[in-house]
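The complex is shown incomplete by one protein chain, all other protein chains being positioned as in the whole.
Which chain is which? They are A, B and C, in the order written, and residues in each are numbered from 1.
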Amino acid sequence: MLPGMYEFHFELGHLIFLGGFMTIGAVIGATLLIALFRSTRIVTVPGGAKESTEGVLHHVGHTLLRPLAGGTLKISLDDLGTRLLGRPDRMRLPGIGQRITEGADAVKLWRKQAAATIVAPVSGTVVETGGHDDKWYLRVLPDATPVEGENLMGATKVRSWLTSEIDKLQAVLSSEDLGLAMADGGEPLPDLPSAVPDADWQKIYSEMF
Amino acid sequence: MGFSVKRRDFLGLVGGGAVGAALSPAPWKGLDDIAIWTQNWSWKPRLPRGPVEVAFTHCGLCHAGCGLKVRSVGGSPVGVHGVPGHPLSAGFVCALGLAGRYLSYHPSRIVEPTIVGADGQRRGIPFKAAVRQLGDWLDDTRSGGGHGSVAILDNRPGRMRSLAYRKWLGALDGAHIKGLREDTPINRLRAMLDGPAPELGLDIARARTVLSFGAPVLEGLGSGEAGSQLRGRSDSDKPYIVQIETRPSRTARGADLWLRIAPGTETVLALGLANVLVSEGLYDKEIIAQQALDLDGPGGYRELVARFSPKKVSRITGIDAATIKKVARRFASGPAVVIPGVDPGGGPLSAEAQTAAFSLSLLNGDVGRPGGVVARRASGTTQLPREGRLADTVELADVPDGSIRLLIADGVAGGFAIPTSLLERKLNPSEGRVVSLAPFERSALHGADLVIPSTTPFESIDEAGVPIDAPVDSMGLTVPSMRAPDYSVDSLRVLSMVAKSSVVPTITELLRGRSDRIHAGERGSVFDPSKGESVPLTEFKTNGDLWRALTSGGLWTDASATFSCPPFRLMGANAAIRDRLHRALEQPSTADGWAHEITLMPFGWRDASGDGPLPPVMAKLFRETRLRLDSRFATICPKTAGDLGFVEGDKASIKTSLGSITVEVVLDPAVVDGVVHVAVGPSTEAFGDASRGKGDQPLDLPSCENDACWRVIPAKMLEVVS
Amino acid sequence: MIEPLTNRAPTRVFLTWIGFWIALFAIGGYFGMLCLSQGLHHTNMNNRFGFGIWIFLDLTVIALGAGAFFSAFLLYILKKQALKDVIGSAVVLGFICYSGAVVVLAIDVGQPLRAWFTFWHPNAHSMLAEVTFCLTLYLLVLAIEYVPLILKNPSLSKNVSLLIFEGQLHKVVVVFAGVGAVLSFFHQGSLGGLYGVMNGRPFAFREHFFIWPSTFFLFILSAIAAGPSFLILINKLASKITKKQLVRKEAYDFLGRISGWLLLAYVGLKSADTIVWINHTAPASGYSVSEFFKEASFGTWILFAEIVLFGLLPALVLINSRLRKRPSLMIVAPMLVCIGIAINRYVMTLQSQSLPTLPFEEFVLYTPSLVEIGVFGGMISYGVIVFSLSYRYLPLYPGLRQKAKT
Partner (left out) sequence: MTKTTPQKRYGMVIDIDRCDGCGACMVACSLENNVSVVPPEAGIHRGLTWIRVYSVTNEKEYPHSDTAYLPVSCQHCGNETPCVGVCPQSAVDVDPKNGIVSQIPERCMGCRYCMVACPYHARYFNWWDPVWPEGTEHLLNPGVTPRMRGVVEKCNFCHGRHHAAQERAASEGRSEIEPNEYQTACAEACPNGAITFGDLADKDSEVAKLAAGPESFQLLKTLGTGPKVYYLTQRGWVRDMAAKTPLPLDGQPDD
């Protein structure tokens, strides 16, 4: 197995044989380690796994509504949205004090020459904007406390909706030659655009948001 | 934030640690230790440890008495080898001898005295009680019994031990019965000689022709070494071996000429050969003229053999006339040895066959002739240290039926099986009792009323036998190479405890006595196994020196004696036998009208048969290679199989009027049509057990009519529907 | 608590199904323990049959499991999108076949505790060493390919780090596909090599190319030919049981076509190899091939069955696009293919041992003992259990959700 160990001969066959297998073993091990290591960098997404999902509402525009102290709401992208956009190259958030109306465009994000327009999940006044690249959020004082409805979903409805969304996304993707994007048709990658650069992202964004 | 940084550090630490550890020797050492552990899983026996001592002795497992070199560790023999240059065995050891030491631990060894109670159940009893019981039985027997009502069955007569038996029996007017052994027939020859004859031996090594009637000449006859010598020697100087045998035995296949004789027609063939010798005048005219007492005249030998023309003989024996003539001429062309063989399982030939066979030796003038039958001088065995009346030694066959009230079976292994029915016939039907002193459950003695286990050959000192082919007398000892277990006891000690009148000496006294007398005789030479050479006896200053030599594995051999043939009767002195010779041409009537369709011929393997158990390793090897089929197999020829509707591997049952055994059919084209051969002896199942129901069922079948001969058994062979 | 995916069988039905197989698995496990704790005399193998039903079936299973590496190879390296539907099930199948085979092998060897000596004192010249190395590494690869599937269970995918780990693995899935392909190509080959190199066994011995006997290549080819067929069978079976259309027709068609053409190539080479063997290899070692087939139990019929009946025939069916349209044939033909491969492995493993090489040794037949069958039954049930669980809890079939939605 190793030089100096019983039965090891410095002969060609032996070296090729063991060398070959050791290399392959090394490759596998290395890849595994890297993957493991990367996976340990926990990102703190507002509305991500770290905060309580108490009273959170999900908007069909892939935004999350999270009630904060003082009746304000925190608006941020949901998981799928985040994955779709990855790290936007550029973003335009409404200014503080500016009014947003439900269903109307509120935020615009650019990624790789493709623009995604995020509609406001509620009507109200922006009291705070924050975060950077994929971790942006708006703090809004709503005209009225939002309730579940056609476009606003509670935890119960969300799953089936999400799955269908994912299917939608996959349908779009699989219409093109993008094997890797939907790893065997499962959940999408954390940063889709970088994983699948050559997709028509403009089309995808207009489909999804 | 800070948290994730910590975690990264932690991982770094772990990773670094791993790499560091891999570079240290610790994990590799660990792996090696694991390796060593896994290398010894699972179980392995612990081996004997300690210095190896080498000692010499003789093998006591049969009367061949081969010289042995024994390697021991901590008092237990771990290796047995032959002794090159040994005068008798010349380095030869048979498989049984090699593995014999394992017998002491054989599962069928008896570890306590047992008795059969009124309920017919066998149970263990204390040694003292067993001896008391034997004493009581002895008393009633003596009160009620006449001559020979007390008897000892001695598998190896002629030892000093045997003399002690005879002395003990002499006081009781008992009978000393010879167990079966391969030189039994020689006593027929002695009986044919007129007047007292010395011990006789066969000088096979120097013979020109060996005429063997089914004797295992090439399978370890006599010293065993003889056979190997015969095989080993180049064709030019090795005797021409004629094997007269029905079974395709290893000897038959290896012999120069194999006469496949029809079952039970040896007498006819012998007389047929005599016919050729006489009619062609090939016999030793001088000796016959001077010494033959019954050649001519009415009912004389000449008249007898005249009726056995080769043509007629050929019809009965199935051997063509030309061959018979050829063999007779070859036989007459020089010194020859005739061996009426005793099969370890099939027993002896009929008395008349033995007589007829030996008449050929006499015709050929081979008695007293080098390369023929030579005489051995008695040496120190005739008288005992203390004088006393000796009981006569008789053949088992000659013991009157129902005469024995108390039969004591000596412990030594004979190697020759005896049918249960034969032993039972000799016992008194009403109160015949059997006491076994055997260390193992022995086939013929399975029903013994009382068993007092004695020692095995490797545990006790005794005399090694003198093989049939030894031209001179000899004395070698079986020096113990293992400790005898506490539950075993020497047979003489048992006798001394129940002896009322006479004092029984210990075996050591007896042997020392003979040794001293040999020393006084100043004859012969002594072989030193450690040096591998012999020195004249005269070089041993004191009798102590000789005794020391013998007790360290030495062998004393007598100087050869010359002996001129006395007057003799070619048909023997026994009228009954003579009469049967005259009726030899009549078809043998099948016993009690039992309509038989096949002839069962039991046989035994020379070194692994008879009534003893088989060492586990032999049982295993014969089982795994099928090299020797045991009593579970029956060999027949394809034609017979076809006629009876058997194919190889069938289960069959062989029936006689006395019982039946179940066997597996094996085909061999060399077997005679209408004959089935079944081995007698320990089964190779389990560890080679010879006890009841495992080993020797074939010998439960013969009824042993006409003078204790069970070679040819009329039987039926039926299919067993499973 | 991990929950089943939507539209899966009700718990009660699932439990009865899985319960049956778990019982079977328990029996196998017990028999396995017998062999490990008391020795292999519980099997019917003997000194003439060092390899028994276990080796034969392991080889078969591994050959059929080749579907995994081959589909991965086609999908990730050659970008054959048609296979996206089956890749999930392929990976699981491969994992089952290989892990199962390894476990059975551990029972099959007399001293499993020493199995690692192959890495400790490897013999570079031994085909079995090559097999061991490839098998171990490839099993690792399969495990790695299996992990993302597991992580895709919704309840698990809530965990962000797991999500990311999965993502990272997917970044390098190509590496694994490649490595896996290499490894399994090699060990399928070395499994064939096992027999081809035995210069003492004229029945098995074959001509060499460089260091590899022809069986090396034949085994690879037959494996990648049979793998897809087996995938078809299993997926069709799964559809039958779940009463759902799991895989799109195109996938089946593609697999069938691949299988067909590869099998055709295999049959061709196998025939050529056999001819060389009959006329050159065997006679050169002193045996006429007629000796090999003179016993009825291994007559020439077996050669015919292997090459024509279960080789040429299904190959011709599968390469014909019109016949492939016939659903019945798409079950029968793959079945024939798999049986054909099984026969090949059977002949190479068992017939070569039945035949004595010593002229005075006997022809020996061997029938597996209950223990041997039980242990293998245990392995089968292990496979069913793993596959059922994977189907119930993991998104094996991307196509499935679309169907569910409409």
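Definition applied: a contact is a pair of C-beta atoms (placed from the backbone, for glycine too) under 8 Å apart; a residue touches a chain by one contact, two chains touch by 3 or more.
Being a predicted model, the structure only gives us computed values, none of them experimental.
Tell me which residue among B:L11, B:A55, B:L293 or B:L621 touches the hidden chain in the full complex.
Reading the full complex, the residue touching the unseen chain is B:L621.
Can you tell me which of B:V19, B:L47 or B:A575 touches the chain that was removed from the display?
B:L47
Touching the hidden chain in the complete assembly: which of C:L24, C:A90, C:V289 or C:V347 does that?
C:V289
Considering the whole complex, which of C:P202, C:G260 or C:G311 touches the chain not shown?
Checking the options C:P202, C:G260 or C:G311, the one contacting the hidden chain is C:P202.
Would you write out the residues of chain C that touch the absent chain, in ascending order?
With respect to the unshown chain, the touching residues of chain C are 38-41, 45-51, 108-112, 114-115, 117-118, 120-123, 125-129, 131-132, 194, 197-202, 278-280, 282-290, 352-353, 356-361, 364.
Across the whole complex, list the residues on chain B that are touched by the chain not included here.
Considering the whole complex, chain B reaches the absent chain at 39-50, 52, 73-74, 76-82, 92-95, 98-99, 101-102, 105-107, 218-220, 224-225, 227-228, 231-232, 248, 250, 253-254, 258, 260, 607, 616-618, 620-628, 637, 668-670, 672, 684-687.
As a convention for this text, only the chains that are shown with their structure count from here on.
Report the chain ID whose CA centroid sits closest to the centroid of the full protein CA set.
Going by the distance between chain centres and the overall C-alpha centre, it is C.
From the centre of chain C, which chain's CA centre is farthest?
For chain C, the chain whose C-alpha mean is farthest off is B.
Highest contact-pair count belongs to which two chains?
Comparing chain pairs, contacts are most numerous for A-C.
How many angstrom lie between the CA centroids of chain A and chain C, rounded to a whole number?
38
What residues in chain A touch two or more of the other chains?
Correct list: 40-42.
Taking each residue of chain B in turn, which ones touch at least two of the other chains?
Within chain B, no residue touches at least two other chains.
Which part of chain C faces chain A closely enough to touch in the complex?
6, 75-76, 79, 81, 84, 87-88, 119-125, 129-130, 133-134, 137, 140-141, 144, 148-149, 152, 154, 157-176, 179, 182-183, 211, 395, 398-399, 401-402, 405
For chain A, which residues are in contact with chain C within the complex?
Residues in contact with chain C: 1, 5-7, 9, 11, 13-14, 17-18, 21, 24-25, 27-28, 31-32, 34-36, 38-43, 45, 48-49, 159-160, 163-164, 166-167, 170-171, 174, 177, 179-180, 182-187, 189-190, 195.
Give every residue of chain C touching chain B within the complex, in rising order.
Touch residues, chain C against chain B: 111, 113-114, 117, 120.
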